[in-house]
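A short worksheet on the structure shown next.
Only a single protein chain was left out; the remaining protein chains are all shown in position.
And now, chain A:
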């Protein structure tokens, strides 16, 4: 691997740091009486919103339909995930320093699997919150569940919910993309080595 491959690989692992600066996912709610909208921000280590009171406001609205209140303590993932991200960042830098092409591939595949698991976990939570409703809730619509969309928008009673990945997820995407590019561009360096071997 050439020096610029190593640098690119380092950038790939560092771009995961975006997860600590920006939310991974955003859920936007809009309703007639919420012209200013209401946003839930899912971070790698916390659940927050566009304002201090956003999560409380989500919970107030959700309690009418019997949804369990959302708060950071209920998600063990939020405690583990930061370590997983740090693990990927550290190993990514090590991979860059070692400059082994195969390690780049393994790192990229592992990160892709990690990302997929994360999305699957997120979806399961959405389903759990959207379907596990308190039978004593004041508002009960027969057959109605309130699973927010994973991606894109969906109408839930008076609310229109829109769910989109945010800059944090872009960090994962960038890491995978850059690492894959490193793997791709560095193919000649390996071939060159192989050729050298043959000639010798």
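General remarks:
Everything below uses one rule, namely that a residue touches a chain if its C-beta (ideal position, glycine included) is under 8 Å from a C-beta of that chain, and two chains touch if they have at least 3 such contacts; residues count from 1.
Heads up, the rule we're going with is that contacts and distances are computed from a predicted model.
Not shown: a single chain whose UniProt protein name, out of "CO/xanthine dehydrogenase FAD-binding subunit", "Autoinducer 2 import system permease protein LsrD", "Nitrous-oxide reductase" or "Peptidoglycan D,D-transpeptidase MrdA", is "Nitrous-oxide reductase". From the options A:45, A:59 or A:91, the residue with contact to the unseen chain in the full assembly is A:59. Interface note: of A:86, A:137, A:150 or A:181, the residue touching the hidden chain in the full complex is A:137.
Those residues of chain A that touch the chain absent from the view are 36, 51-53, 55-57, 59-60, 62-64, 66, 68-71, 134, 136-139.
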